[in-house]
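Note that one protein chain is taken out, while the other chains of the complex remain in position.
This part shows chain A:
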């Protein structure tokens, strides 16, 4: 690694976002075009496709880092994510891994973090079978490849899915392209409500390598609240303001407030939950969220092409039900960097700042051959969620690695039941 002279790196950036550009300028970096000799490229997903496409003949140098993994959709497309998680669970089950422990009804105890999901149209018949077993349930349809709440609708009658029905009578059935696939999941109709309102969590997780897995959790995540009271009434199923927490949808509602943007810090959420529900159950919730993320990353670690030029900062959407159980909704490869409020802008600025410091240790030139172990002093507001290298070398140290960002350190007091020793994880 080169010496610690003030490194004026060359960067390329596809997005005109102040939180990015301000960070680059603060470091004295030099803007160049994506076709020039950049060392740091904050790209959008289309450009990344070009960079890594077989036809482009692009070869990344040892001092070039880019902000997406080539096939991140294994994690960020809803249908692929579900497929990978299901496969991961099956594998652990086959190996009789204690993680795959099931309860009396056959549900996974530790790995039950995604709601029942089917891919349409492929699993249509399986879905119908399940739906007929419990006809009074609500399901949520989401297009696999879209974001920001586009194209989502709720379903509680089979007739709403007419177009997927493979009735042989409709001879003009055209096999849909992968662009048209949907996932349909059991709708969580008992979300935790605060002040009577539904909310979800947006957490940021930085992954610098998948094999070995090194991931970092950002302490300053936030909750997004619906502006309208939650109403589980079936007549309100069409009211998107009640059910979807995406800010882009809430923003257009009448009661949207631009001062706080319907966002609450995770600290306030913790304070509320600890005060009203108690410390143990709150700690357990945040613990389960950490594990949920690690398991999901582990599930895709085998299929993601672990190009060492890549890192990625994901936006995780998690919903909590009123038993204080977290559910994974989806993972976003390009979490929004637009700021809706001033505290939002500050938070996202700090996020990018810390991401850059972890990916390229400050003052140094990027060198993709390093072991990617970030120094403690560079973590900023991130904490180490899981570091496979360190976990392998020191099994006992696995526990302190999982310490929650805002709770007290619990040293060796954590129960290890159900958590396997690192040696069994590939």
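The rule is simple: contacts are C-beta pairs under 8 Å (C-beta built on N, C-alpha and C of every residue); 3 or more make two chains touch, one makes a residue touch a chain; residues count from 1.
In this text, contacts and distances are computed from a predicted model.
Q: Considering only the chain that is not displayed, what protein name does its UniProt record carry among "Serine/threonine-protein phosphatase 2A 55 kDa regulatory subunit B", "Rab-GAP TBC domain-containing protein", "Transport inhibitor response 1-like protein" or "Mitotic-spindle organizing protein 1"?
A: "Rab-GAP TBC domain-containing protein"
Q: From the list A:65, A:141, A:155 or A:194, pick the residue that touches the absent chain.
A: Of all options in A:65, A:141, A:155 or A:194, contact with the hidden chain holds for A:194.
Q: Would you mind spotting which of A:105, A:136, A:159 or A:276 touches the chain that isn't drawn?
A: The missing chain is touched by A:276.
Q: Of the listed residues A:69, A:131 or A:225, which contacts the missing chain in the full complex?
A: A:225
Q: From the list A:90, A:260 or A:284, pick the residue that touches the absent chain.
A: A:260
Q: In the complete complex, which positions of chain A touch the hidden chain?
A: 194-197, 225, 228-229, 255, 257, 259-265, 267-268, 271-272, 274-276, 278-279, 282, 341, 343, 405-411
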